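Report on the structure given below.
One protein chain is absent from this view; the other protein chains keep their places.
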Amino acid sequence: MKITQTPLVILNFKTYIESTGEKALQLARALEEVSEETGISMVAAPQGADLWRLSQEVKIPVLAQHIDPVEAGGHTGSMLLECAKEAGAAGTLINHSEQRMQLADIETVIRKTNAEGMNTVVCTNNILTSAAAAALNPDFVAIEPPELIGSGIPVSQAEPEIVEGSVAAIKDINPDVRVLCGAGISTGDDMKAALELGSEGVLLASGIIMAPDPKQALLDLVSKI
Amino acid sequence: MKITQTPLVILNFKTYIESTGEKALQLARALEEVSEETGISMVAAPQGADLWRLSQEVKIPVLAQHIDPVEAGGHTGSMLLECAKEAGAAGTLINHSEQRMQLADIETVIRKTNAEGMNTVVCTNNILTSAAAAALNPDFVAIEPPELIGSGIPVSQAEPEIVEGSVAAIKDINPDVRVLCGAGISTGDDMKAALELGSEGVLLASGIIMAPDPKQALLDLVSKI
Amino acid sequence: MKITQTPLVILNFKTYIESTGEKALQLARALEEVSEETGISMVAAPQGADLWRLSQEVKIPVLAQHIDPVEAGGHTGSMLLECAKEAGAAGTLINHSEQRMQLADIETVIRKTNAEGMNTVVCTNNILTSAAAAALNPDFVAIEPPELIGSGIPVSQAEPEIVEGSVAAIKDINPDVRVLCGAGISTGDDMKAALELGSEGVLLASGIIMAPDPKQALLDLVSKI
Partner (left out) sequence: MKITQTPLVILNFKTYIESTGEKALQLARALEEVSEETGISMVAAPQGADLWRLSQEVKIPVLAQHIDPVEAGGHTGSMLLECAKEAGAAGTLINHSEQRMQLADIETVIRKTNAEGMNTVVCTNNILTSAAAAALNPDFVAIEPPELIGSGIPVSQAEPEIVEGSVAAIKDINPDVRVLCGAGISTGDDMKAALELGSEGVLLASGIIMAPDPKQALLDLVSKI
């Protein structure tokens, strides 16, 4: 089912110990609670091996972190779309800076995932790649300048022109694509600024995962919307 | 816990629809039943997103199909050893022909997986790469000439000298490494021949997964031991 | 220097023995002769190790087959833009189906190559990836449905709607980008059809390289323009 409500918060669990297994479940529950308490859309993107476990336990949408551009068959070690779907994924991150994909493969995965009615969130690094991604008809483009990922410096502050420029370039090519903004986002001010620059949500990770109290960090994040 | 009992049957679920999600669970149960009925070691290697679900439901060892050579942290979309372990994996396939790895990464994953007391099964394609793999101290080397994978032509028949030569080369370098043999194995005669050539078990996939009755196919496989 | 004259014929030498070393030089001379005799632009894209040798000997533009997205420094085994340039390359193929690149890397190589005043020819596989590539501001997009490469079945005949659709999508996003068409092109009729569908030239390989008389094959190719 397509995610329609914005603003949107997607938490990329990456591969931290603090977001693995039992701790991933706790983190997903924090997202769920904040979603229920604030009414703001919260989405979890856990590791592949945690998809089933989380999707069984929480009601918020759960995304895969990556889908391989393969058909069912002999692809040992790949993440098959059909397997992610059956494990409860409502969509997937695509082309994250830590899992960059070939252009043709991005197109394949977007097309296949859209065909299943699942959500496609393509990550990009600058205005031009955001425009290119928009031409492939994903649901969301998440713009994340790689140099700011995990830096604690919010993109909305350090490079607002990249967010604004990406929003303009994306909408120019495909007005249906919605824009998220990531990299360095962690506070309520960061999120407020991100929305004011034209994005409809944020993609974040370590700022929440490594926070002493992730639930409180999420509440802070959405406190100024 | 290290797998010690041989002969050993490892079923690589790959990414077939017939071995995904609910069907993966049924296949794992067939393995478990045959293991209980025959006393022969059966091991399942499902897709990453099915690890937790299967390991919760069956008592046979469950392996990951692949582990990425990364430490915990920012590695979106990677399969982290610690996550696979918490999802119930007792070890992992490494360097399958459909997921070849760099030499340095194979060494890293073997070392880390061994350090967790988990099982390491390195796939190789010929005598020389089998010898090289043995130098890295895995628990098992599974020799699979790529041209025979999925062919229905058993390696034990088509290229027995590769199995025998690999066994000799592996034992010469590291007598503790046990040898499996894969590619084209599906019948009781294939498995018998594989053991007679010096291997201590088999790694198989489509011959069982796509069989009309996988449980019966497994029973046939071990019928001549 | 940017290539401006169209129609344009680019011959991708790939890695055939028939287009390696001394034979690459003969092939480049055939291109040069046909260019001089017919007045039609001919461009050679030889292997990296043949760039210097060919560019010293022929007057037609010579392109690299691939440039790696790296800066000068410690990148053993990579093809550095600056090295290709000094070896005589006037530009490069980018993202060929046999050398697919990540989206962010395509953007990097286009930007760096354009900044040197060199020619950028991005290969794509369908209408959507052609549109995406156009957003990155290359000089040329060469559309090549992978299933037709080396097939002898010309894309202009088998899938004319892909060529026409790509031309439309590309021009819609960036009217300055010129469109080439590849895959299965080898005869004068193929090239004529390709131009009629809106492309401004062709990218070809084995149809010419493996021809009994490559020069004659090139003359035939441009005979109906």
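Here the chain labels run A, B and C in written order, and each chain numbers its own residues starting at 1.
Everything that follows uses one rule, which is that contacts are C-beta pairs under 8 Å (C-beta built on N, C-alpha and C of every residue); 3 or more make two chains touch, one makes a residue touch a chain.
This one's a predicted model, so the numbers in the text were calculated from it and none came from an experiment.
K.L.:
Which visible chains touch the chain that is not shown?
P.N.:
Within the full complex, the chain left out of view touches B, C.
K.L.:
Using the definition of touch stated at the top, determine which of C:L8, C:L93 or C:L204 touches the missing chain.
P.N.:
Residue touching the chain left out of view: C:L93.
K.L.:
Which of C:E36, C:E82, C:D172 or C:E196 touches the chain that is not shown?
P.N.:
Considering all chains, including the one not shown, the answer is C:E82.
K.L.:
Of B:K2, B:R100 or B:K224, which sits in contact with the chain we cannot see?
P.N.:
That would be B:R100, which touches the missing chain.
K.L.:
For review purposes, identify every residue of subunit C that touches the missing chain, sorted by number.
P.N.:
12, 14-17, 20-22, 47-53, 64-66, 70, 72-80, 82-84, 86-87, 89, 93, 96-99, 149-150, 205-206
K.L.:
Contacts of subunit B with the missing chain: which residues?
P.N.:
Here the touching residues of subunit B are 95, 97, 100-107, 111, 124-126, 128-129, 131-137, 169, 173.
One rule holds for everything that comes next: only the chains that are shown with their structure count from here on.
K.L.:
Touch graph across the chains, line, ring, star, complete or other?
P.N.:
Its topology is that of a line.
K.L.:
Taking each chain's centre as the mean of its Cα atoms, which chain lies farthest from subunit B?
P.N.:
C
K.L.:
What whole-number Å value describes the gap between the mean CA coordinates of subunit A and subunit C?
P.N.:
Distance between chain centres: 36 Å.
K.L.:
Rounded to the nearest whole Å, what is the centre-to-centre distance of subunit A and subunit B, using the mean of the C-alpha atoms as each centre?
P.N.:
From the centre of subunit A to the centre of subunit B is 34 Å.
K.L.:
How far is the middle of subunit B from the middle of subunit C, if each middle is the mean of its Cα atoms, in Å?
P.N.:
Inter-chain centre distance comes to 44 Å.
K.L.:
Two or more other chains in contact with one residue: find those residues in subunit C.
P.N.:
none
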